[in-house]
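Note that this complex is displayed minus one protein chain, with the remaining chains in position.
Labels A and B are assigned to the chains in the order they are written; within every chain, residues are numbered from 1.
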Amino acid sequence: MKRDYSLADIAEFLGAEVRGDGSARITGLNTLQSAGAGELAFLANPKYASQLPESRAEAVILSADQAAAAVGNCLILENPYLGYAKISAWFTTASCQGAGIHASAVIDVNAMIKDDVYIGPNVVVEAGAKIESGCSIEANSFIGSGSVLGENCQIAANVSIYHDVVLGSRVRIHSGAVIGADGFGFAPNGEGGWQKIHQIGGVRIGDDVEIGACTTIDRGALGDTVIGNMVIIDNQVQIAHNCVIGDNTAMAGFSAIAGSSVLGRNCILGGNACVVGHIQICDNVTLTAKTLATKSITKPGSYSSIVTPLMTTAEWRKNSVRIGQLEDMAKRLKKAESDSTAKPDKH
Amino acid sequence: MKRDYSLADIAEFLGAEVRGDGSARITGLNTLQSAGAGELAFLANPKYASQLPESRAEAVILSADQAAAAVGNCLILENPYLGYAKISAWFTTASCQGAGIHASAVIDVNAMIKDDVYIGPNVVVEAGAKIESGCSIEANSFIGSGSVLGENCQIAANVSIYHDVVLGSRVRIHSGAVIGADGFGFAPNGEGGWQKIHQIGGVRIGDDVEIGACTTIDRGALGDTVIGNMVIIDNQVQIAHNCVIGDNTAMAGFSAIAGSSVLGRNCILGGNACVVGHIQICDNVTLTAKTLATKSITKPGSYSSIVTPLMTTAEWRKNSVRIGQLEDMAKRLKKAESDSTAKPDKH
Partner (left out) sequence: MKRDYSLADIAEFLGAEVRGDGSARITGLNTLQSAGAGELAFLANPKYASQLPESRAEAVILSADQAAAAVGNCLILENPYLGYAKISAWFTTASCQGAGIHASAVIDVNAMIKDDVYIGPNVVVEAGAKIESGCSIEANSFIGSGSVLGENCQIAANVSIYHDVVLGSRVRIHSGAVIGADGFGFAPNGEGGWQKIHQIGGVRIGDDVEIGACTTIDRGALGDTVIGNMVIIDNQVQIAHNCVIGDNTAMAGFSAIAGSSVLGRNCILGGNACVVGHIQICDNVTLTAKTLATKSITKPGSYSSIVTPLMTTAEWRKNSVRIGQLEDMAKRLKKAESDSTAKPDKH
């Protein structure tokens, strides 16, 4: 589908001031460096300001103080990055499926499907499921019995939603994601093995949540696993049973939170950052990449562990082995200090 | 489905002693804190004992020495947690599918399917596969040629089982899991690139194994990858080609074991704990979360590496940079010590 908008239309949508030719036609988005005729670029990070004079973009979204350096058409906005984010929806390359249920989909007669939803080929919807208005479910996805999709949810291909999972409105789930699988709950069976604890809770997900590809969110053991509103979750994230994730929190790829832990609002987990089970992380906490949070955090701020300086493997080997000697070094240091001070400095 | 049992029936199943009203009706399970009328709770961890007097549970599973403090109905058991685990099966919310093969399933005429299995919509079963009695395979899953599911296996939706994978009895596999994909085997091709090594082994999985969502277990290069009995595997775990995992071993989320390594029996891998290739870990070893096992372990016990104290990122930066100076610090400490001792302490 060809996109083609006037700069003035875009300005109106964004609430931006046009400087230059409002009738210019915009047919795509691109970076400052790569944009050409018909393409709209943006300048958000000052370190790219030097690219502005040579940019061949049809127009640039930028802030008032950067606009002085621009020679071509401009859309002036206080927050150019947010403007770019908002207008990106007009240029999505994802095909928008019309309403309708593909003939190959298998919809239980006791599922409730609103008229205007799209359900793709080979989708399976079990009894008692409710699919609200405006939802789109792509090919080969599975919606288990009793699960609910709020309005305008977008479920990509090959998504698995178990039974009794409740999504709010505008939830977007990417391919390979699994919502509502059993939590990892087992009791030692007294004979060296394990007795499964059946996971009888569900999953509740708020509005405007995005869930990345191959991310897994387990159902609760007793009671639900709960994801707040506008939580954004990258690919291959693991959320264990009975976790609670506060509104607006962001979890980057390979981050994980173990059973029954609570993440506050507005938290950010860097890539592969993990949280052990049964702890509480308060609002406004950042865990840097690869950090393992081993205890509750009650004070907002940025926390780290594990990550150490990058060096050549040869240098690393020498330094790393010393980590295993730290207790010894610390004691020797204390001794060396007391030896020093024990000796008369003056004669 | 409404669950409704008498306390006496549950006591009989668990071999528990009833104290109070055996005719009380139990319709659900819940935590001590949240349970209400009709709900059975349990007290396993002494730190929750203080919740006992105020609990509104219909009945509580607890040990004899805790029972003194309880005012309501009790089920007295030596191991309350195991009792809760066992009875959880009576309250599962997972729908139990009746036997039958959905019309949309694609079953090769040369597959062997026992009469009482459930095969959901769009499931594909290839030639030579054998599905034993009592198995259930949910929507959109794939069973490759020659693979075998022992009795009472439960395969969730969107599971992929490649060819020549053999499961024991009562194996449960969650959505998105992939069993029998090619191991990561390549030889340098002498021109800077890679020559694929076709993976001609299979996968053998024991009885009573649980495999979490999006977990991957690769087939062997030559010979099989082998998972013992009652191994429990969380979500997003990676088991590489030709690994051997001993009975009863537990692997938490994001844990991984690289090619040809062997994990003993009764081992526990914490979250994101990894094992390098071609090593042996003996029985009864625990690797704490995020640990990387870089060499064989021959003595039972708990092992760790990598994880360091959680601190603010600002503090971390200061300490972390010192790790790169440890070799230097160790040498200087030695020098300081010898300077100290070289000097006469007494005059």
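Everything that follows uses one rule, which is that contacts are C-beta pairs under 8 Å (C-beta built on N, C-alpha and C of every residue); 3 or more make two chains touch, one makes a residue touch a chain.
These figures come from a predicted structure and were not determined experimentally.
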Legend entry - Which of A:Arg56, A:Lys86, A:Lys114 or A:Lys130 contacts the chain that the document leaves out: A:Lys86
Legend entry - Interface with the unshown chain - residue positions in chain B: 104, 106, 122, 124, 126-127, 140, 142, 144-145, 158-160, 162-164, 176-178, 181-182, 184-190, 192-198, 200, 202, 214, 216, 218, 222-223, 236, 238, 240, 254, 256, 258, 272, 274, 276, 286, 288, 291-295, 297, 301-309, 311, 315, 318-320, 322-323, 325-326, 329, 332-333, 335-336, 339-340, 342-344, 347
Inset, instruction - For chain A, enumerate the residues touching the unshown chain of the complex. - result: 28-31, 34, 79, 81-82, 84-86, 88-89, 91-95, 102, 104, 120-122, 138-140, 156-158, 172, 174-176, 208, 210, 212-214, 229-230, 232, 234-236, 247-248, 250, 252-254, 265-266, 271-272, 289-290, 306-314, 316-317, 320-321, 323-327, 329-330, 333, 336-337, 340-341, 343, 345, 347
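Note that only the chains that are shown with their structure count from here on.
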Inset, instruction - State, to the nearest whole Å, the distance from the C-alpha centre of chain A to the C-alpha centre of chain B. - result: 25
